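A single protein chain has been removed from this complex, and every other one stays in its place.
First chain written, first letter: the chains are A, B, C and D, and each begins at residue 1.
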Amino acid sequence: MSHNVENRADEARVPLLEIDKVTLRFGGVVALDNVNFTLYRGEILGLIGPNGAGKTTCFNAITGVYKPTAGEVRFDGQTVTGRRPFEINNLGIARTFQNIRLFPEMTALENVIVGCDARHKTSVAGTLFRLPRIKPKPHELPVVDATNGMVRSWQSLRLACAKAFGISRHTLEERAGEAKAMELLRFVGIADRANEQARNLPYGYQRRLEIARALATEPKLLCLDEPAAGFNPAEKEELNQLIRRIRDNGYSVLLIEHDMRLVMGVTDRIVVLEFGKKIAEGSPAEVRENPKVIAAYLGVQEDAA
Amino acid sequence: MLLEIKDLVVRYGRIDALHGISIEVNEGEIVALIGANGAGKTTTMRAISGIRPAAQGSIQFAGEDITKLRADLRVRRGICQSPEGRGVFPGMTVLENLDMGAYTRKDKSGVAADLDRVFGLFPRLAERRKQVAGTMSGGEQQMVAVGRALMARPKLLLLDEPSMGLAPMVIQQIFDIIVEINRQGTTVLLVEQNAQQALSRAHRAYVLETGLITKTGTGQELLHDPSIKDAYLGVA
Amino acid sequence: GVAGCQDSGSDNNAGGASGECAGQIAIMGAITGSNSGLFLPSVQSAKMAIEQFNTKENCKVEPVEFDTTGSPTQAPQVAEQIVGKPAILAVIGGGFSGETKATMNKFAAGNVAMVSPSATAIELSEAGNSAFHRVVGHDGVQGAAAAGYLKDTLQAKKVFIVDDSSTYGAGISGELKKGLGALVAGEDKVQEKQSNFAATVSKVKSAGADVVAYAGYTNEATPFIKQLRSAGVTAKFVGFDGLYDANFAKGGAKDAEGAIVTCPCLPATKAGGTFSADFKSKYGADPGAYGAEGYDAAMILLEGIKAGNTDRAKLSEWVDKYDKAGVSKHLKFDEKGDIDRSKVVVWAYEVKGGKFEPLTDIKLS
Amino acid sequence: MNWDELIGGIGQHTVEGLSKGAIFALVALGYTLVYGVLKLINFAHSEVFMIGTVAVIGAWHFMGVTETPSIGMAIVFLLVGAVVAAGASGGVAVLVERVAYRRLRRMNAPPLIFLITAIGVSLTLMEFMALWGAAWMTGKSTDIPLRMNIQDFPRMLEDTTIFTIGGVVFKTHTLLLIGAALLMMFILDVFINKTRYGRGVRAVAQNADTAALMGVNQDRVIMLIFLLGGIMAGVAALLWNVRYGYTKFDVGFVLGLKAFTAAVLGGIGNLRGALLGGLLLGVVEVYASVLFQSRWEDVAAFVVLVVVLMFRPTGLLGESLGRARA
Partner (left out) sequence: MSGNHTAAAQAAKRQRGSIGDRWRRLPRWQRVLGALAGIVFLYYLPFLGIPGLVYLRTDLADQGSAWSAVLFNCAVYVIIALGLNVVVGLAGLLDLGYVGFFALGAYSVALFGSTNSPVVKALQVKLGLPQDWAVAWALCIPIAIVLAMISGVILGWPTLRLRGDYLAIVTLGFGEIIRICARNLDGVTSGAQGISEVPGPSGPPAAGNLFGIIDTKPWYWLALTVVLFVVFLVRRLENSRPGRAWLAIREDEDAAAVMGVYPFKFKLWAFAIGAALGGVAGFLYGSKAGFVEPSQFDVNLSILFVAMVVVGGSGNMAGVALGAVLLTYLPERFREFSDYRVLVFGMAMVAVMVLRPQGLIPSKRRARELHDRAEEAKVNVA
């Protein structure tokens, strides 16, 4: 992974995502009511609350699926509100979905390459006419290694062409994208089924594939919407590890999750919503003890006890 | 015996998702089916309710062979499923969704009573009865799905991960409801990732691993089985 | 034929050794399609002419029918087919103006003479096309004649003109307008395949017209007249040769009763020779629109072939120079391919009892 | 542009437009029903309508309808016509589903495949009617060129003025057309929205698998919607004959396009939308042909469609089926 963060503590108080008095109404339903919170760089922030509290809506407001009725979302100093989803992605926010939304007919690898494409530049015209040409770096040149004479001379010809005219950006990006996608699949641990169609993967693999695809867009912030739904405890533990690794690679994470063991175990701070309003915010320990949160959400914890 | 599955094989294309499993569910029981992602739990449920054909093996329900029976006719025999991923009717209101659960029922007064019961269980649904189900939150949709299955008053209720996406408090509630309706006479076959909860409520349970039943026993037995503990309950 | 196995190249001579009275004549037009009722009489007459001629003169001329369904869209392809067949020496057709216009150039380039029994649009002969000839008068004559008839005989005060935007319809409505001048109370342009004329009907009503003139073909005219009548419009309905079609007279049920239709074509009984009787005995009915003209078109070509003009170029020349009386009129083409204006006939017909009754010859000098 | 004419006769033009749109609306209902459930543009629906129009004429022919019958007889003829047309159209619609769509449905084929199949069915039906069907149904010989208008039958109802409000004349045909469209729409709406069967239909439309899990028989529901769509088309066919007095093997084609446009305009899948879209389209077309020339009416119709969709991307009333959310 390319991001490299030496000292998280220094960065910890730099705000990355600011939700500023965001309100979102659907007709009579107030899904978000004047919500404020901040996510700091390098942090894993949990977003919890009862069903229908407005968590997913909050994600939708951040990623441009819905436009807030009032208030503003800022990311990295820039206003996000009003931008379209792909622009927001370009700013550096990626997400996964509560109901998995992969490209079901594409292979796992292709799904991730689509993510990589977000950072690529070849346009349609560039693809058609293979322009612009770029002087390749040595490792990007075609290799000549076959023993068969005819094949060999063919390859030499290609090498000569590449040296003389350069290689199209299209080709370079294609190669880079594929390599990076493969690496990401390995990172989330599903490289063994890279060439299988997304739809045929088991649920858990699909969830991880969604994460890989989101990471491929090189976000600064990764938003995960109930990534552990449908996982058994052992799998949740793996996910816990994965999220930590993601953070250690320099991403910030915003996590919606109903599994308290996971949330309490992995997040740095937690924001609690109820009926669209923020009712609490603080470290996991603080939130766990907060009577309002217990009343509204946690109830009497059986397994946490 | 209410439900008897023998050597069931189900395929997706060339891939066998189930390699010949046998499951029995007795009248009045809660039976849990647990297993890792992709083990074939959902596939089993779909085969029982008839939206996935059985390639081999047989399914008997209340003494009748239903292996080749159409899905909607199985509902009429008394099997109702709350599907994985909720499957609400997105354009219908909450109320209409619940009514759909009672599609095959003729007893109007009974339906009305059951509707009140569901609204009692999930007050959020009562508040939002006129909201279009597709715009409900994930957890709210899950409530709709479970509520709808309850509306059918089936002999055999199939629940595929009913707790998915629900807040901790509501999960407690769901399991209480399961026990409660079981007590009222409904047989339940339950698929759950929340193995702890499921096993502690179930009379019996099966463990499914990559398309095969690898263990079976009472809920309590499995709950304390060390290998199960490792694989499915997580180290507390 | 086996000849086709080789490339259908540009040699025009494969049609049979010159001198022998044989060859193929194409008949191109709406053999099927909604308006085929307008063209079929010509086809039948032409085929009859060829048959008679073959027995009488011991020739082996063969008619080959090519169907355009009357659509200018399909016609160019059909024309290519014809031009690509060396055995075909000339064409009878096209039946309608639109398809004729769409194909003229191809025939000219292939040096295939066209003798149309019925394509009447003025512009066809104005285009300076060498292939095109017609044995009827053009719409300039018909339009003027119709205008005269409206003014003088029908004493029209307010004429509402509707056309179907086709080459033919737009052309003749323009001529009529010219002829009527201030008598035009309003106009509307409809389109082919239209079935609902509510708006046109209400325009006619509010214009208070006493005559409605429709320039177009049967297919749209019948629903139009029905809707006019059922909306209570009693104005006289006048159409042109595009409605001189049995399907209009009888299809309009009672609604078409009393409608006037003009046509630069003869009533069957007025045709020369034994044509009319022959037709009746062969097909069991009077020849309809342009029957006599179809016969004439065929005869011009047949006589040319008999005279030894068995290639396209020679037959073309023959047609250009032709000068002889036919069953419909005296046939001689000017350099544009038109019949001499003085020889042209225009008749008015009235629908009576589901049939056309000839009224008078209305051509003005 | 002829504003005076338009403004001057606005009431009358509106009534004309409504009666023109009534037929669009009835046919549009068939598109919308099938689309709503199967996400399929049933292009063959226009031919279902066409066959209805021929069937009416056939029925009248065999009943030996006389020229301008008495009002009592006319009503009998109309009712019989309605039954025959509804039967023929409904039957053909169901047949089409059986023969052409069912196998594809079982394979869960994507909509585009259905579309092409539908076009094939449409061509087949049209040609069949042109070659033999129409002749057979109306007792004619196949020798006459059947690609022409079939119109030699008596006018069933005189179009007389029934009443006049503020200078706007309401005539028999107008009232019959608009009334019938509203009535059929009302019945259908109640059926779909208020009855148990209707709920089954909507359930299949939104989630076929889950519907089966609730005990809905999908095949029967689909047959039902084709049948209902066909019946609506049959009624439209009868009205068409009363109003326009002719038919032809391809009357369905243009009308079908218009009706489909109407369905989309109102929000496809939405029954009330189909009615609204149909009526609106009729009115727009009449206004446009008064304002410009009749030959511009289609352009006006499509321009209105584009403008409406730009502001309301799912039609005037929206689709009745909400999409699942993120």
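Going forward, contacts are C-beta pairs under 8 Å (C-beta built on N, C-alpha and C of every residue); 3 or more make two chains touch, one makes a residue touch a chain.
Because the structure is a prediction, the values reported are computed rather than measured.
Residue C:Glu80 is the one among C:Glu20, C:Glu57 or C:Glu80 that touches the chain missing from this view. The residue touching the chain not shown here, chosen from A:Arg84, A:Lys163, A:Arg186 or A:Arg245, is A:Arg84.
For subunit C, the residues in touch with the chain missing from this view are 1, 4-10, 32, 64-67, 71-73, 76-77, 80-81, 83-85, 98, 101-106, 108-111, 123, 127, 165-167, 170-171, 189, 191-192. The chain not shown here touches subunit D at positions 35, 39, 41, 99-100, 103-113, 115-117, 119-128, 131, 212, 257, 260-261, 264, 268, 293, 295-296, 298-299, 301-303, 305-306, 309-310, 313-315, 326. Touching residues on subunit A toward the chain that is not drawn are 63-65, 84-86, 89-90, 94-95, 97, 101-106, 110, 113-115, 117-120, 122-124, 127-128, 130, 150-151, 154, 170, 173-174, 197, 199-200, 213-214, 217.
FYI, only the chains that are shown with their structure count from here on.
When the partners of subunit A are compared with those of subunit D, the chains appearing in both lists are B. With centres taken as mean C-alpha coordinates, the chain found closest to the middle of all protein C-alpha atoms is D.
Centres computed as Cα averages put subunit B at a distance of 44 Å from subunit D. Inter-chain spacing, taken between the CA centroids of subunit A and subunit C, is 73 Å.
The multi-chain contact residues of subunit D, meaning those touching 2 or more other chains, are 324. In subunit C, no residue reaches two or more other chains under the touch definition. Against subunit C, in their complex, subunit D makes its touches with residues 5, 8-9, 12-13, 16-17, 19-20, 67, 145, 147-149, 151-155, 158-159, 173, 243-246, 248, 250-251, 254-255, 285-286, 288-290, 293-295, 297-298.
On the side of subunit B, the complex with subunit D involves touching residues 49-51, 70-73, 75-76, 80-81, 83, 87-92, 96, 99-101, 103-104, 132, 134-135, 148, 152.
Interface residues of subunit B facing subunit A in the complex, by the touch rule stated above, are 12, 15, 34, 36-38, 85, 124, 131, 135-140, 142-143, 161, 164-172, 193, 195-196, 230-236.
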